[in-house]
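As you look at this complex, bear in mind that one protein chain is not there, while each of the others sits in place.
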Amino acid sequence: MVQNASKISVSGLNFYYQKKQAIFDLNLKIHANSILSVFGPANSGITTLLRSFNRLCDLTPGAHMEGQILLDGKNIYAPDIIVTELRRKVGMVFDVPTPLPMSIFDNIAYGPRLSGMKSKKLLFQSVEEALKMAALWEDVKDRLSMPAASLSGGQQQRLCIARVLALKPEVILLDRPCSGLDPISTAKIEESLSHLKEKFTIVIAPHNVQQAGRISDRAAFMLMGHLIEEGPARAVFANPQDQRTNDYITGRFG
Amino acid sequence: MGSVERFSHLLTRSAKRKQDFRSIFSRSEKIQQFNIQHSAFSTAVKDRLRGRLAVWLRVALAVGMCFSLALLGGCGRPKTGVIIAGSTSVQPYAEVLVEGYAVLYHDDAIDVQGGGSSAGIAAAESGTADIGMSSRDLNEKERELWFVEIAKDGLAVIINPNNPLTDLTINQIRDIYSTKISNWSELGGSPAKIHIIAREEGSGTRSAFESLVMGEAEISPKAIVQDSNGAVRQLVADDKNSIGFISLGLVDQTVKALTLDGIVPNRENVINGTYSLFRPFLFVAGKEPVGAVKQFIDFTLSPNGQKLLEHEGLISSAIEGIENEEI
Amino acid sequence: MKTNSRAGEKIAKLLIWSTALFVLVVLVAISAYILIKGLPRINWHFLTEIPRNMGRSGGVASTIVGTLLVTAVAIIIAMPFGIGTAFYLAEYTKESMITRIIRFSAESLAGIPSIVYGLFGFIFFVIYLNLGWSILSGGLTLAIMILPTIIRTSEEAILSVPKVYREVSFSLGGTKWQTIIKAVFPSAIRGITNGIILSVGRSVAETAAVIYTAGSALRMPVSLFSPTRTMAVHFYILAREGISLENAYGTAALLIILIFLINVVANMLVNRFIAKGR
Partner (left out) sequence: MKKFKEKLSGRIFFIFALSSISVLALITVFIIVKGAPIIAKVGFFNFVFGMKWSPSQGEFGIFPMIIGSVSVTLGAAALGVPIGICCSIFLAEFAPAKMREFFRPAIQLLAGIPSVVYGFWGLLFIVPFIRNFFGGPGLSILAGAIILAIMTLPTIISISEVSLLALPRQYKEGALALGLNHWQTIWSVLLPAAKSGIVAAVILGIGRAVGETMAVIMVLGNAVAVPLSILDPVRTLTTNIGIEMGYASGEHQQALFATGIVLFVIIMLLNSFAQYITRKR
């Protein structure tokens, strides 16, 4: 019935910060090994949606939700879920590059070390593999002990992607990853994302509509916490069903 | 040992309070399964705790234990020998006595603490100290304690060496300190405002000066107050317009001691009674001294002890035998 | 507007440079005067013999040992409690009335005059707990005196660690404890150590709080329960009672050197600790 199994399925999701509601009755199926971009004007609940997938929203006091989010059929808000394992499966890259105040090697090895990986050889292997996948290995392979802060903006963001990949996740969430980057770095990141989709399910909040059009397989438009329209990217951008999506894509508002 | 029961009661009550607080705390958390295999747990904890910060944890726990141990152990602390505490004016002379005593009796387990006359008397009363030192007369309540006068300390009125004056009457000094006279020119000196320097309210030196010189009059609140003989002497030596009063034993060439009504302040005049400004140095004890404490006090009153005090500029009282009637 | 902003820049630069140099000169003047007057007094005897004849002769050995022991007891007790509280306030409690009250009272207690801590120690530790005048009473009193400062400075350091480091650590599957230890603590270590060095400095230099609790005995301490006189108290009694200015300056010079060594060693430890941590 469904072309490929859905990695994450959201049903009846309502999300509140204390009394303010951020997401209204959202239903969505995210396909494995594909890039879904969730686009829309600022604070229409996109970041909240992404952060509910890896339960990072638990950190904000007073945040609570109704409804279900299933990862491979298992509800991620069930009491027996170990949150740390969930966050290793569902990695996240933030909008501003945030290297930890450590060397490049320690930054990437941070995740595996937390999960208990001790042996130097294994750590080096996963760091090298992650850097290659994030297309950063050539730039940094001989200065791994340099502080991460010495890298350029684009390189730092790719370091953050490598940091997530080192944990061998299944899903990667990117919240406007290229917002502060120059076009060349943006292109490089978009290119590595299209390679990564063979192995990972990717959900990205693009920082503009063109980026969504270029790289995503499916696209979802959110406005003021409501999911307006969702479907294959070409269909959503070529002839949007809902008038509001059309206005947003053609840049009439938002 | 009243303090031990009271203290253990305090400890159990506070522990109970912490317990209720924690049980409320844990009940409110979501109940989470607790699947620990005992053996895996002990090995896992050992290698987890090897990390750098975990070491701090173990130090903290150890400290917590020794902190509570010390508190409880404290109640039965080992006696470390005779403890003398009190007036900071008497303290240096007591230390000289302790050194002399150690040479003669080969027992140097005597410690001298400062803290002031009242602190010393209170410590003697509560038994925290074996002997309290006071550089002032005792009030009625304090007289109920056992006490003995170990020496007399003369009081010298001092001025700056460059000040031409050499003699003042007691009345003139009283008028200076109550600011009736406020300029040196009124006493024949060069015209300048007199800077009066006194000791602090509770000091033995001050109360002796008040009873022997001021009588009914009061030392003016405008007077500069210093809390030690050293500081008063230092100030008078620096400020040529100043006047102060300190122990006779501490007068040196940096200051000039005035003659009172023509009588020179020295040992002889104090002994023959012509120089009236002196105060007692007292040893006070909670109860009749016994053992090492009695031995030390006897040494102090013995000719050897008195010679030591005389050498330091005090006037020994044992020679005239003016001792307290009680003993 | 252009020219006066450049002139403003020059004046400001000049002003700041001169203020900084002025402070440096004042610092050098104070310590130079003490060192010039005190250093000639310091020799092997001064360091190894205990004071004799009311402090006029002999060395200051017992006061050196006393100072180190009292400060050590204070730091060993205050550090875990102080830093533990700071982490608890910064990481484990939501910003609420209670945390604000605790932070506020810690700040107020940091301002309490040490003489009041001294008397609290005297009546609580020396008399009520019957610990007597001892290194333990002095150390405990100092521990309580520096506790608020350590809590405040550590918490300030922890809160100044960017919030995003915690989010990154959590997003990489870190637990709260791992996030605190691996992401927050290494960045906050400089601020925390700054607070501890200030507290060590303050305890070594303390007189009022120690004179009534650790006592002013001149003998070499034998156990945690024996009374002792710290170097600062020794200087105070010698200088104030006019017993011996030379020995007073000697003690003060030694104190400045001791404090200098503590700072150098502490900074070295921090840099090595941070380097290893990176």
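We call the chains A, B and C, going by the order they appear; numbering starts again at 1 in every chain.
Rule of thumb we're sticking to: a contact is a pair of C-beta atoms (placed from the backbone, for glycine too) under 8 Å apart; a residue touches a chain by one contact, two chains touch by 3 or more.
Everything quoted here is computed from the prediction, not taken from an experiment.
Between the chain not shown and the residues B:T128, B:Q234 or B:N269, the one that touches is B:Q234.
Here one chain is not drawn; of C:I42, C:A183, C:V204 or C:I243, the residue touching it is C:V204. In the complete complex, the hidden chain is touched by one of B:L145, B:I170, B:L187 or B:I224, namely B:I224. Interface note: of C:V60, C:I75, C:I144 or C:L218, the residue touching the hidden chain in the full complex is C:I144. Residue C:F87 is the one among C:F46, C:F87, C:W133 or C:F225 that touches the chain missing from this view. Interface residues of subunit B facing the missing partner chain: 14, 18, 21-22, 25, 32, 34, 36, 40-41, 44-45, 48, 57, 60-61, 64, 88, 114-119, 121-122, 136, 195, 200-204, 207, 218, 220-227, 231, 234-235, 238-239, 241-242.
Although one chain is not displayed, its contacts with subunit C can still be listed: residues 5-6, 8-9, 12-13, 15-17, 19-20, 22-24, 26-27, 30-31, 33-34, 80-85, 87-89, 91-92, 100, 102, 104-120, 123-124, 144, 147-149, 151-153, 156-157, 160, 162, 175-177, 180, 190-191, 194, 197-198, 201-202, 204-208, 232, 235-236, 239-240, 248, 252, 255-256, 259-260, 262-264, 267.
Basically, only the chains that are shown with their structure count from here on.
Note: the chain lying farthest from subunit C is A, by mean C-alpha position.
Per-chain Cα centroids separate subunit B from subunit C by 26 Å.
Note on chain placement: the centre of subunit A and the centre of subunit B lie 71 Å apart, centres being C-alpha means.
Contact of a single residue of subunit C with at least two other chains is seen at no position.
The residues of subunit B never reach two or more other chains; the list is empty. Residues 54, 56, 59, 61, 84-85, 87-88, 91-92, 94, 96, 98, 100-103, 106, 110-111, 113-115, 147, 160, 163-164, 167 of subunit A are the ones touching subunit C in the complex.
Interface residues of subunit C, counted against subunit B in their complex, comprise 52-55, 76-77, 80-81, 84, 122, 126-134, 136, 181, 185, 211-212, 215-219, 222-227, 233, 237, 239-243. Contact residues on subunit B toward subunit C in their complex (touch as defined above): 3, 7, 51, 53, 56, 59-60, 63-64, 67, 70-71, 74-75, 77-78, 80, 83, 85, 88-89, 91-93, 95-96, 99, 108-109, 111-115, 119, 123, 126, 128, 227-231, 233-234, 250, 312.
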